[in-house]
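Below you will find the structure I want to go over with you.
A single protein chain has been omitted from the complex, and every remaining protein chain is retained in its original position.
Here is chain A:
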Amino acid sequence: MSYAAYAICLKGIIWREGLRFLHQRERFVSALVRPLVWLFIFAAGFRQVLGISIIPPYETYILYEVYITPGLLAMIQLFNGMQSSLSMVYDREMGNMRVLLLSPFPRWFLLLGKLIAGTLVSVLQCYAYLLIAYFWEIEPPPLGYLTVLPALLLVGLMLGSLGMLLSSLIKQLENFAGVMNFVIFPMFFASSALYPLWRVREGSPWLYYVCQVNPFTHAVELIRFALYTQFNPLAFAVVFGCTAVFMLGALVAYDPSRGLMALRGAPGAAA
């Protein structure tokens, strides 16, 4: 296989993901509405309750809406990552996953292609959100819109790989509700997305430690700092490390010679 053939394959996978996204307009709308509800309603209500002191990367007092914006960007990507995991379970049931895995390209390349495609879709959603948020007076520095891009790409890959790993563990579509309860909600709420960690520490020291070890906290902080043109090395290290671990896990899970698929079998193939 030549490099050109690899490029054609990757392009095809990204093209299909983009096309599916365009066809599912309600998915785009709901992906945007969710964070906007948090921004317009939740943040407005909480503005008076939570005072935010000056913490890095912010240099002045900020509104609560400004504080939760990076968390909501990460939330968009969290939902997107889990949604692509849902689509992989669905794909597997529908057989599309089988078509993907029949390709003669190496399996790691196919799965990585799917991850990249999903990440690009989530980044598009994030920029659409930032555009609307701009009119809600959330105005990061202009350069921040550019510096946040690598952070969004990396966080998208991390959450996408996590979703992919989970999708290999979920046998049926119905189990996705469990992912919501046991992954999405705890990850989101036990993080710095909605409240700064020093605030959490005042309320509950143990929750503070939980937040500290939650990779989602670091994803939020990586985006927060990047959006204000700053680099957070700890957040980067954690997100990078977790991406590598989740991705490796997902590749192993989908490897026919070692993976869970082989041990357990896929739906519709047990006969």
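Convention: a residue touches a chain if its C-beta (ideal position, glycine included) is under 8 Å from a C-beta of that chain, and two chains touch if they have at least 3 such contacts; residues count from 1.
Note that in this section contacts and distances are computed from a predicted model.
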*The hidden chain: which UniProt name fits, "ATP synthase subunit b", "NADH-quinone oxidoreductase subunit M", "ABC transporter ATP-binding protein" or "TPR repeat-containing protein YfgC"?*
"ABC transporter ATP-binding protein"
*Identify the residue among A:41, A:99 or A:131 that touches the chain left out of the display.*
A:99
*Extract the touching residues of chain A with respect to the undisplayed chain.*
1-2, 4-6, 8-9, 11-13, 15-16, 19-20, 23-24, 94-96, 98-106, 110, 256-259, 261-262, 265-266, 268-271
